[in-house]
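Note that one protein chain is taken out, while the other chains of the complex remain in position.
As written, the chain order gives the labels A, B and C, with residue 1 at the start of each chain.
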Amino acid sequence: MDFTFTEEQQMMAGAFRELLDDLCSPEALRAAAEKRGDESGARWARIAELGLPGVLAPEAAGGMGLGDTDFVLIAEEAGRAALPEPLVEQAGIAVPLLAGLAPHAPRAAEILAQAASGALRVAVGAPGNPFVLGAAQAGVLLLADGDEVHLVERAGVGLVAQPSIDTLRALARVEWQPSAATRLVSGAAGRTAWARAFERGALYAAAQCLGLTQRMIDIAVAYACERTQFGRPIGSYQAIKHHLATVQVKLEFARAHVYAAAARVVDADQRAAAAVSSAKLAAGDAAELAARTGIQVHGAMGYSWEVDLHFYMKRAWALIGSWGDRSFHMRRVQSLVLGGSLPLGSDQTFVRS
Amino acid sequence: MDFTFTEEQQMMAGAFRELLDDLCSPEALRAAAEKRGDESGARWARIAELGLPGVLAPEAAGGMGLGDTDFVLIAEEAGRAALPEPLVEQAGIAVPLLAGLAPHAPRAAEILAQAASGALRVAVGAPGNPFVLGAAQAGVLLLADGDEVHLVERAGVGLVAQPSIDTLRALARVEWQPSAATRLVSGAAGRTAWARAFERGALYAAAQCLGLTQRMIDIAVAYACERTQFGRPIGSYQAIKHHLATVQVKLEFARAHVYAAAARVVDADQRAAAAVSSAKLAAGDAAELAARTGIQVHGAMGYSWEVDLHFYMKRAWALIGSWGDRSFHMRRVQSLVLGGSLPLGSDQTFVRS
Amino acid sequence: MAIDLRYTPEQQAFRAEVRAWMAAKVPKEPLASLDTAEGAVQHRAWERTLNEGRWGMVTWPREYGGRGCNLVEWLIFEEEYYRAGAPGRLNQNGIFLLGPTLMEFGTPEQKARYLPPMAAGEEVWAQAWSEPQAGSDLAALRATATREGDTYVLRGHKIWSSRAVFADWAFGMFRTDPGSEKHKGISFVLFPLKHPGVRVRGIPQIDGETGFAEIYLEEARVPVANRLGAEGQGWHIAMATAGFERGLMLRSPARFQMTAKRLIELYRRHAAAAEPGLASAVAQAWMDAEAYALNTYRTATRLMAGGSIGVEASLNKIFWSELDLAMHRAAMSLLGARAELEKHAPDAGDVGNWLDGFLFSLAGPIYAGTNEVQRNIIAERLLKMPR
Partner (left out) sequence: MAIDLRYTPEQQAFRAEVRAWMAAKVPKEPLASLDTAEGAVQHRAWERTLNEGRWGMVTWPREYGGRGCNLVEWLIFEEEYYRAGAPGRLNQNGIFLLGPTLMEFGTPEQKARYLPPMAAGEEVWAQAWSEPQAGSDLAALRATATREGDTYVLRGHKIWSSRAVFADWAFGMFRTDPGSEKHKGISFVLFPLKHPGVRVRGIPQIDGETGFAEIYLEEARVPVANRLGAEGQGWHIAMATAGFERGLMLRSPARFQMTAKRLIELYRRHAAAAEPGLASAVAQAWMDAEAYALNTYRTATRLMAGGSIGVEASLNKIFWSELDLAMHRAAMSLLGARAELEKHAPDAGDVGNWLDGFLFSLAGPIYAGTNEVQRNIIAERLLKMPR
């Protein structure tokens, strides 16, 4: 029983954070927002240099061969920075999906190394998500037709862009025709592959929400310490302090859910489902509260494009609805816990099937 | 369109309040609590002298011939005082129930005047409430057998006392045998009578919750102004101020619901049902929050029997579960409003069938 | 029974009149946002149409373009206005805030000069309350009005002026006594926005629009007659204006009842997938919108009987702002994966204006005096708790 991150894990996340402080400065985000989803190839290249797209790829495919408890800290940092490029979706979902299919599907094996190095951009259209993130910028797409997993070239699909309030997210509905040539797997293998992809999607959306929450707290605290009203910094008023402390409490306990879900997402069983849904709800709720509190603390200033807060708020709102919205995850927990299929009790918390 | 109380209505409530300040002092409540439900005949007599049991009885039966918008302020005062005797149940439920049945049931007509004068104590066992309040002290009981309304002598029933945390409430399960001799009405007449009684029960429980909320705020404010910590009265801290202001907001808008429900409870239609449920929920929620906030403001002192707060908290908790609990009323509103049977829109608020 | 919650035949006839007029005149297609240049033009045209029907500000005396309606008639008017889906009021800073203030503090000349074109929508007003260092703490303001004979020379920097980009006039507070501090030595001054020495710069908002602006005053000269009330009385007048802002008129119940109705319709479409707590949240929203309506009628008829409005304004402000936020949060939850879409997205479905409304509702607890300040007011003035 050990629930701590290693020094190496923390160092890798720290290095990524430093890079992002540079790559995702407010000026950089403002520039990216104006291009609305035309991401910077330069930023992607810098991230790929760190090897991050391949964290979850086997070493044989040129990856790092690491696990979800390694990548969860990376996803958190991507959230904290409101990274415009869909690194989390490629490295956290597409790459392990390809790696899982590689033994059964030669075409998956073929592109895995390119995906892991970041040379090839891979977008994912998973069941449960109506839109695909980063489809326009991808080289290939992994798409669902029922249980089947298909691999399709970007040139082979039509895209209907769906503008998001988060102008750093390039969303699209994908129009395409499945065929035997595009199919990687079907049946139970496909179902399992998509189920795992969906759980990772929800887990890493939750991890990003942790980072976003921390960032929104940091911005609000900085503003509250600087802005004065009635002759005192507003951060010295109890009402402001208590609002922000409440967000911090929510964040801390959301962390426990997210890190625990990272440790068991591979199990893909009922308990993993409950853990992932708990993580998604807790982190999403923390981020939602952080956004609201951030606006309250900033007053009218929070509405200004010049204040950075809005980048993180919008990303939070977008992620809360992605990879299963609040209703989906709450109903799933209710079905498992109230419905009686999950054994209850404190001795069950760490049971794995 | 007039949503104000007359001077006469306010004066009658004011006179009752003054009497209760005398009759329900903390010492008097403490004494009553020790006797656990053996109410003071002297207190009842003083209240009866004011004619209050007969507010809703016709003048021909010696009553005041007034309406629910008159009695609602009386019920509010009874709540504010945590009055041990079930005046509200007798005057607000039993008397109009008897008055409604009198034209069809001679025995109801016979006892109406005695009930209105307070000479006879009448307890009510309505459908939806598992227990009867004040049964042991009543001369007669109005009891339900399906849709039928029965009038039974106290001597003709067995009582199984059910101790409440509110030691000022004498609750019992009533064991009895319905017979043709005890039956006042049956069928549709009985169903309508019980439906009206239930709506009034819920309405006046809500009205009492208003008074209880105001009293709990008053007690907490007085304590917060007097108690000092860190060299200042605790009532000067923003956190305490904001907690109490939040209760006051809830109270104010609960008032609007309760007074509006009083004006339409006689309609006994869907819109009246929605109004009564809204009132019960809003006033109950306000009282629940007032109790929690009261305890928070008092700190450990709130747990002490010597501090008066607990009388009002316990009454609030008891009333929240009576005459339809939170779930009953919330589900009723959902069925009417989300289910689509109630027309929606701002021009519908005051529509009456 | 004095409480009588029924409309009189006259009130019913009034409702019918409003309803018929709105049915005939309200634009069939929604106008562009009033925070865009195109929308501002469209909304000015709508205000002209309204005024032709003498509906610009029904509670005002006829001499100023109104109908002399009482508060219940005003509530009925608003109910029908929202029911008809009529456009937002471009001139709300004028009609709801400055209008009542002028009525109370203006000279006969000022009323005659400013009120009729305000009701007609010919002169659109912006507020100029905040300054960069004076937000909730308005008393920290620094802008000055220096008297030179019959002229004030205005200098300073106002910010968060809603609607100022497309408005004609603004009202604000200026220090007329240069050595004064806090609430003293402040005067309430009206000034044109298209005027030498006045520069307006829109503030880009997070939704890309410019509902707010900064106003730079660089030796803008206006007649002393533009001052409302006495010199140095500005704080007192501004507090009255703030009371109007929080009070009965700015947020009519019909607005929230309309949102509640739309939320219920949204819920019904998404009920199958919604987590159960949303059913209770939506029912609660309906009840709270009703409570706000009921309470407003309660206050309105009390005022008509000679009462006055005090701390109720603070109670109202907290209640409607939290209700509005709760309704929009529930809507965002119901919209799920589509909640992030802009309303013109091809697959926006029933997203409609919910996202815009959500952004706006987040501001509810802030503007017109933050809810924190309102809670202080309730605690100190109503509950008599120590400062």
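Basically, a residue touches a chain if its C-beta (ideal position, glycine included) is under 8 Å from a C-beta of that chain, and two chains touch if they have at least 3 such contacts.
These numbers were taken from a predicted model, which means no experiment stands behind them.
K.L.:
Of the residues A:Glu34, A:Glu175 or A:Asp347, which one touches the chain left out of the display?
P.N.:
In the complete complex, the chain left out is touched by residue A:Asp347.
K.L.:
Quick one: say which of C:Glu79, C:Asp137 or C:Glu275 touches the chain that got left out.
P.N.:
Result: among the candidates, C:Glu275 touches the missing chain.
K.L.:
Which residue, A:Leu120, A:Ala195 or A:Val337, contacts the hidden chain when the whole complex is considered?
P.N.:
For the chain that is not drawn, the touching residue is A:Val337.
K.L.:
Using the touch definition from the top, which of A:Ala263, A:Leu289 or A:Leu319 touches the missing chain?
P.N.:
In the full complex, the listed residue that touches the missing chain is A:Ala263.
K.L.:
Just the residue numbers, please: which parts of chain B touch the chain that's not shown?
P.N.:
On the chain B side, contact with the omitted chain comes from 129-131, 160-166, 169, 171, 173, 228-231, 237, 239-240, 288, 292, 295-296, 299-300, 302-306, 310, 313-314, 317-318, 320-322, 325-328, 330-331, 334.
K.L.:
Tell me which stretches of chain A touch the chain missing from the display.
P.N.:
The list for chain A reads 1-6, 9, 66-67, 69-70, 217, 221, 224-225, 232-233, 235-236, 238, 240-242, 244-246, 248-249, 252-257, 259-260, 262-264, 278, 281-282, 330, 333-334, 337-338, 340, 344-347, 349-350, 352.
K.L.:
I need the residue numbers on chain C that touch the omitted chain, in ascending order.
P.N.:
Touching the chain left out of view, chain C contributes residues 275-277, 279-281.
Note that only the chains that are shown with their structure count from here on.
K.L.:
Would you mind pulling out the distance in Å between where the CA atoms of chain B average out and where those of chain C do?
P.N.:
The computed centroid separation for chain B versus chain C comes out at 39 Å.
K.L.:
Which residue numbers or ranges of chain B touch two or more of the other chains?
P.N.:
238, 242
K.L.:
Got the chain C residues that touch at least 2 other chains?
P.N.:
Those would be 372, 375.
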